[in-house]
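Right after this comes chain A.
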Amino acid sequence: MKSSSHHRYKQQQFGFSLLTIMTFLTIIPIAGVVIYILVLGAPAINWEFIFGFPRGGMREGGIWPAIVGTFYLTLGTAAFAVPIGIGAAIYLSEYAPDNKATRLIRIAIINLAGIPSVVYGLFGLGLFVLFLQFGTSILAGSLTLSIMTLPVIISTTEEALKSVPQAFRTVSISVGATKWQTIRKIILPQALPGILTGVILGLERAAGETAPILFTVAAFFLPRLPSSPLDATMALPYHLFVISTQVPGMPIEIQYGTALVLLVFVLSMNIIATTIRSRARARRQW
Partner candidate 1 sequence: MPREIRETLDRKIEDHFKVITDMGGIVEQAILGSVKALHHGDMELAREIYKKDQFINKKRYELEASALITVATQQPMAIDLRILASILDIAGELERIGDYAKGIARIAMRLGDQKPLKQMVHLQKMAELTADMLHRAIGAFVELDEKTALSIPKEDDQVDILYNKVYQELLDLMINDQDNIDRATFHLWVAHNLERGADRVTNICERTVFTTSGELIEFDRSDDEAEAF
Partner candidate 2 sequence: MNKISIQNFSLQYSDGTESLRNISLDIPANQITVLFGPAGGGKSSLLRVLNRLNDLADVIHQEGKVLLDGEDVLSPKIDVIALRRKVGMVFARPVVLPFSIRKNLTYGLEVAGEKDSDRINGSVENSLQQAALWDEVKDRLDDPAIALSGGQQQRLCLARVLALEPEVILLDEPTSGLDPISTGKVEESLQGLKQDYTIILVPHSVQQAARTADLAAFLLQGELVEVASGDTMFTNPRDQRTQDYVQGRFG
(Lines give C-alpha, C1' and ligand atoms only; values in the text may rest on other atoms or scores of the structure.)
Protein backbone atom coordinates (compact mmCIF):
# COMPACT_ATOMS: atom_id res chain seq x y z
CA MET A 1 0.00 0.00 0.00
CA LYS A 2 2.65 2.49 0.98
CA SER A 3 4.78 1.86 -2.04
CA SER A 4 1.84 2.46 -4.40
CA SER A 5 1.08 5.92 -3.09
CA HIS A 6 4.79 6.66 -2.88
CA HIS A 7 5.14 5.60 -6.49
CA ARG A 8 2.27 7.83 -7.52
CA TYR A 9 3.74 10.72 -5.59
CA LYS A 10 7.00 10.35 -7.43
CA GLN A 11 5.13 10.27 -10.71
CA GLN A 12 3.41 13.52 -9.81
CA GLN A 13 6.73 15.13 -8.93
CA PHE A 14 8.12 14.07 -12.28
CA GLY A 15 5.10 15.45 -14.11
CA PHE A 16 5.32 18.80 -12.37
CA SER A 17 9.02 19.07 -13.05
CA LEU A 18 8.38 18.42 -16.73
CA LEU A 19 5.73 21.12 -16.86
CA THR A 20 8.00 23.59 -15.10
CA ILE A 21 10.76 22.90 -17.63
CA MET A 22 8.31 23.47 -20.49
CA THR A 23 7.31 26.80 -19.04
CA PHE A 24 10.88 27.97 -18.81
CA LEU A 25 11.54 26.77 -22.32
CA THR A 26 8.79 29.14 -23.42
CA ILE A 27 10.11 32.09 -21.52
CA ILE A 28 13.70 31.68 -22.67
CA PRO A 29 13.20 32.55 -26.34
CA ILE A 30 11.06 35.57 -25.46
CA ALA A 31 13.58 36.78 -22.95
CA GLY A 32 16.30 36.01 -25.47
CA VAL A 33 14.75 38.12 -28.19
CA VAL A 34 14.18 41.08 -25.91
CA ILE A 35 17.66 40.98 -24.44
CA TYR A 36 19.31 40.51 -27.83
CA ILE A 37 17.53 43.47 -29.36
CA LEU A 38 18.05 45.54 -26.25
CA VAL A 39 21.78 44.93 -26.14
CA LEU A 40 22.34 45.51 -29.82
CA GLY A 41 19.98 48.38 -30.24
CA ALA A 42 20.52 50.42 -27.10
CA PRO A 43 23.71 52.10 -28.32
CA ALA A 44 21.74 53.73 -31.13
CA ILE A 45 19.13 55.30 -28.95
CA ASN A 46 19.55 59.01 -28.42
CA TRP A 47 17.55 62.14 -28.88
CA GLU A 48 18.47 62.54 -32.49
CA PHE A 49 17.63 58.95 -33.28
CA ILE A 50 14.10 59.27 -32.00
CA PHE A 51 13.27 62.74 -33.18
CA GLY A 52 15.50 63.25 -36.17
CA PHE A 53 14.99 62.53 -39.83
CA PRO A 54 17.00 59.90 -41.68
CA ARG A 55 20.10 61.19 -43.45
CA GLY A 56 22.69 59.75 -45.70
CA GLY A 57 20.47 57.14 -47.26
CA MET A 58 19.10 56.40 -43.78
CA ARG A 59 22.47 55.25 -42.53
CA GLU A 60 22.48 58.14 -40.15
CA GLY A 61 20.04 60.34 -38.40
CA GLY A 62 16.76 59.30 -36.89
CA ILE A 63 13.49 57.51 -37.49
CA TRP A 64 11.01 60.12 -36.41
CA PRO A 65 8.87 60.02 -39.58
CA ALA A 66 8.50 56.27 -39.23
CA ILE A 67 7.43 56.64 -35.62
CA VAL A 68 4.93 59.32 -36.52
CA GLY A 69 3.69 57.26 -39.43
CA THR A 70 3.10 54.20 -37.31
CA PHE A 71 1.29 56.37 -34.81
CA TYR A 72 -1.01 57.85 -37.46
CA LEU A 73 -1.71 54.42 -38.89
CA THR A 74 -2.62 53.04 -35.49
CA LEU A 75 -4.95 55.96 -34.93
CA GLY A 76 -6.49 55.52 -38.33
CA THR A 77 -7.01 51.82 -37.81
CA ALA A 78 -8.68 52.53 -34.50
CA ALA A 79 -10.94 55.12 -36.07
CA PHE A 80 -12.43 52.55 -38.39
CA ALA A 81 -12.03 49.22 -36.61
CA VAL A 82 -13.16 50.23 -33.13
CA PRO A 83 -16.64 51.60 -33.84
CA ILE A 84 -17.44 49.03 -36.51
CA GLY A 85 -15.97 46.16 -34.51
CA ILE A 86 -17.66 47.03 -31.23
CA GLY A 87 -20.92 47.78 -32.98
CA ALA A 88 -20.86 44.45 -34.77
CA ALA A 89 -20.02 42.63 -31.55
CA ILE A 90 -22.91 44.29 -29.70
CA TYR A 91 -25.26 43.30 -32.49
CA LEU A 92 -24.05 39.71 -32.59
CA SER A 93 -24.04 39.31 -28.84
CA GLU A 94 -27.25 41.07 -27.84
CA TYR A 95 -29.54 41.35 -30.84
CA ALA A 96 -28.80 38.75 -33.47
CA PRO A 97 -31.32 35.92 -33.63
CA ASP A 98 -29.93 32.42 -33.76
CA ASN A 99 -30.54 31.76 -37.45
CA LYS A 100 -28.67 30.91 -40.66
CA ALA A 101 -27.85 34.52 -41.48
CA THR A 102 -26.19 35.05 -38.12
CA ARG A 103 -24.24 31.85 -38.39
CA LEU A 104 -23.07 32.90 -41.83
CA ILE A 105 -21.80 36.19 -40.44
CA ARG A 106 -19.92 34.41 -37.69
CA ILE A 107 -18.26 32.05 -40.17
CA ALA A 108 -17.25 35.03 -42.27
CA ILE A 109 -15.63 36.71 -39.29
CA ILE A 110 -13.72 33.60 -38.32
CA ASN A 111 -12.46 33.27 -41.86
CA LEU A 112 -11.38 36.89 -41.94
CA ALA A 113 -9.12 36.13 -39.00
CA GLY A 114 -7.39 33.40 -40.94
CA ILE A 115 -6.48 35.37 -44.06
CA PRO A 116 -2.73 35.92 -44.42
CA SER A 117 -1.70 39.52 -43.92
CA VAL A 118 -0.05 39.80 -47.32
CA VAL A 119 -3.36 38.92 -48.93
CA TYR A 120 -4.90 41.81 -47.02
CA GLY A 121 -2.19 43.97 -48.46
CA LEU A 122 -3.02 42.97 -52.00
CA PHE A 123 -6.72 43.43 -51.33
CA GLY A 124 -6.07 46.86 -49.95
CA LEU A 125 -4.00 47.72 -52.98
CA GLY A 126 -6.73 46.65 -55.32
CA LEU A 127 -9.69 48.22 -53.54
CA PHE A 128 -8.45 51.29 -51.72
CA VAL A 129 -5.32 52.35 -53.58
CA LEU A 130 -6.41 51.63 -57.13
CA PHE A 131 -10.18 51.22 -57.43
CA LEU A 132 -11.23 53.92 -54.98
CA GLN A 133 -8.24 55.93 -56.05
CA PHE A 134 -7.06 56.83 -52.59
CA GLY A 135 -3.56 56.17 -53.74
CA THR A 136 -0.76 55.06 -51.47
CA SER A 137 -2.04 56.79 -48.39
CA ILE A 138 -2.62 56.65 -44.70
CA LEU A 139 -6.31 56.32 -45.53
CA ALA A 140 -5.80 53.24 -47.63
CA GLY A 141 -3.39 51.75 -45.10
CA SER A 142 -5.69 52.38 -42.17
CA LEU A 143 -8.65 50.88 -43.96
CA THR A 144 -6.68 47.80 -44.86
CA LEU A 145 -5.32 47.38 -41.37
CA SER A 146 -8.73 47.90 -39.81
CA ILE A 147 -10.30 45.13 -41.88
CA MET A 148 -7.49 42.90 -40.67
CA THR A 149 -8.07 43.96 -37.07
CA LEU A 150 -11.87 43.60 -37.11
CA PRO A 151 -12.05 39.88 -36.28
CA VAL A 152 -9.90 40.33 -33.18
CA ILE A 153 -11.89 43.28 -31.92
CA ILE A 154 -15.23 41.64 -32.66
CA SER A 155 -14.39 38.38 -30.93
CA THR A 156 -12.78 39.89 -27.86
CA THR A 157 -15.61 42.39 -27.50
CA GLU A 158 -18.16 39.61 -27.82
CA GLU A 159 -16.31 37.61 -25.17
CA ALA A 160 -16.31 40.62 -22.89
CA LEU A 161 -20.03 41.21 -23.41
CA LYS A 162 -20.85 37.56 -22.85
CA SER A 163 -18.86 37.50 -19.64
CA VAL A 164 -21.22 40.02 -18.08
CA PRO A 165 -23.77 37.90 -16.16
CA GLN A 166 -27.02 37.29 -17.96
CA ALA A 167 -28.83 37.98 -14.70
CA PHE A 168 -28.05 41.68 -15.02
CA ARG A 169 -29.94 41.82 -18.30
CA THR A 170 -32.91 39.98 -16.84
CA VAL A 171 -33.06 42.24 -13.81
CA SER A 172 -32.71 45.38 -15.90
CA ILE A 173 -35.52 44.35 -18.23
CA SER A 174 -37.70 43.42 -15.30
CA VAL A 175 -37.52 46.94 -13.85
CA GLY A 176 -38.67 48.35 -17.15
CA ALA A 177 -35.47 49.24 -19.00
CA THR A 178 -35.29 48.75 -22.74
CA LYS A 179 -32.65 46.50 -24.27
CA TRP A 180 -30.61 49.46 -25.44
CA GLN A 181 -30.75 51.12 -22.00
CA THR A 182 -29.56 47.88 -20.48
CA ILE A 183 -26.64 47.71 -22.89
CA ARG A 184 -25.72 51.36 -22.52
CA LYS A 185 -25.98 51.58 -18.74
CA ILE A 186 -24.91 48.18 -17.53
CA ILE A 187 -23.50 45.78 -20.11
CA LEU A 188 -21.12 48.08 -21.96
CA PRO A 189 -19.65 49.75 -18.88
CA GLN A 190 -19.06 46.39 -17.23
CA ALA A 191 -17.55 44.91 -20.41
CA LEU A 192 -15.39 47.96 -21.08
CA PRO A 193 -12.15 46.70 -19.55
CA GLY A 194 -12.36 43.52 -21.59
CA ILE A 195 -13.21 45.47 -24.70
CA LEU A 196 -10.33 47.89 -24.17
CA THR A 197 -7.91 45.03 -23.69
CA GLY A 198 -9.08 43.48 -26.94
CA VAL A 199 -8.86 46.77 -28.82
CA ILE A 200 -5.34 47.45 -27.60
CA LEU A 201 -4.14 43.99 -28.48
CA GLY A 202 -5.72 44.27 -31.90
CA LEU A 203 -4.17 47.66 -32.56
CA GLU A 204 -0.81 46.52 -31.34
CA ARG A 205 -0.84 43.79 -33.91
CA ALA A 206 -1.84 46.27 -36.61
CA ALA A 207 1.00 48.56 -35.58
CA GLY A 208 3.56 45.82 -36.08
CA GLU A 209 2.44 44.39 -39.42
CA THR A 210 4.52 44.92 -42.53
CA ALA A 211 2.70 43.15 -45.35
CA PRO A 212 -0.59 45.06 -45.32
CA ILE A 213 1.17 48.40 -45.41
CA LEU A 214 3.64 47.33 -48.02
CA PHE A 215 1.45 48.16 -50.98
CA THR A 216 -0.99 50.51 -49.46
CA VAL A 217 0.81 53.23 -47.57
CA ALA A 218 4.46 52.68 -46.96
CA ALA A 219 6.99 54.99 -48.49
CA PHE A 220 10.70 54.28 -48.68
CA PHE A 221 11.69 57.75 -47.78
CA LEU A 222 9.82 60.99 -47.31
CA PRO A 223 11.55 64.23 -46.47
CA ARG A 224 8.49 65.63 -44.73
CA LEU A 225 5.92 64.35 -42.30
CA PRO A 226 2.53 63.46 -43.82
CA SER A 227 0.07 66.34 -43.69
CA SER A 228 -3.17 64.68 -44.75
CA PRO A 229 -4.70 61.23 -44.74
CA LEU A 230 -4.14 61.01 -48.46
CA ASP A 231 -0.42 61.26 -48.03
CA ALA A 232 1.81 58.25 -47.97
CA THR A 233 4.00 57.80 -44.94
CA MET A 234 6.95 55.90 -43.57
CA ALA A 235 6.19 53.30 -40.93
CA LEU A 236 8.32 51.42 -38.43
CA PRO A 237 7.79 47.82 -39.61
CA TYR A 238 8.39 48.69 -43.23
CA HIS A 239 11.30 50.90 -42.33
CA LEU A 240 12.89 48.08 -40.43
CA PHE A 241 12.44 45.76 -43.39
CA VAL A 242 13.89 48.27 -45.77
CA ILE A 243 16.96 49.20 -43.80
CA SER A 244 17.73 45.57 -43.00
CA THR A 245 17.52 44.29 -46.56
CA GLN A 246 17.51 47.06 -49.12
CA VAL A 247 20.27 49.34 -47.96
CA PRO A 248 23.86 48.11 -48.16
CA GLY A 249 26.22 49.17 -45.44
CA MET A 250 23.52 49.92 -42.86
CA PRO A 251 25.02 50.19 -39.37
CA ILE A 252 23.90 47.38 -37.09
CA GLU A 253 22.83 49.71 -34.30
CA ILE A 254 20.44 51.58 -36.55
CA GLN A 255 18.71 48.34 -37.48
CA TYR A 256 18.49 47.08 -33.96
CA GLY A 257 17.68 50.52 -32.66
CA THR A 258 14.68 50.66 -34.98
CA ALA A 259 13.65 47.18 -33.89
CA LEU A 260 13.99 48.22 -30.28
CA VAL A 261 11.73 51.23 -30.77
CA LEU A 262 9.11 49.06 -32.44
CA LEU A 263 9.39 46.49 -29.68
CA VAL A 264 9.03 49.09 -26.97
CA PHE A 265 6.01 50.54 -28.76
CA VAL A 266 4.31 47.16 -28.93
CA LEU A 267 5.31 45.95 -25.48
CA SER A 268 4.12 49.11 -23.78
CA MET A 269 0.73 48.70 -25.41
CA ASN A 270 0.71 45.18 -23.99
CA ILE A 271 1.55 46.38 -20.53
CA ILE A 272 -1.22 48.99 -20.70
CA ALA A 273 -3.71 46.33 -21.75
CA THR A 274 -2.68 43.95 -18.98
CA THR A 275 -2.84 46.68 -16.37
CA ILE A 276 -6.33 47.68 -17.45
CA ARG A 277 -7.45 44.09 -17.25
CA SER A 278 -6.05 43.31 -13.82
CA ARG A 279 -7.22 46.62 -12.33
CA ALA A 280 -10.71 46.00 -13.65
CA ARG A 281 -10.78 42.47 -12.32
CA ALA A 282 -9.92 43.70 -8.83
CA ARG A 283 -12.63 46.34 -8.87
CA ARG A 284 -15.28 44.16 -10.44
CA GLN A 285 -18.60 44.15 -8.61
CA TRP A 286 -19.61 40.68 -9.67
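One rule holds for everything that comes next: a contact is a pair of C-beta atoms (placed from the backbone, for glycine too) under 8 Å apart; a residue touches a chain by one contact, two chains touch by 3 or more; residues count from 1.
Candidates were picked such that all candidates are chains of the complex that A comes from, given by their letters.
None of these values were measured; they are calculated from a predicted model.
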item: Of the listed candidates 1 or 2, the one touching chain A in this complex; value: 2
item: Contacting residues of chain A [partner candidate 2, same complex]; value: 165, 167-168, 170-178, 181, 185-186, 190, 284-286
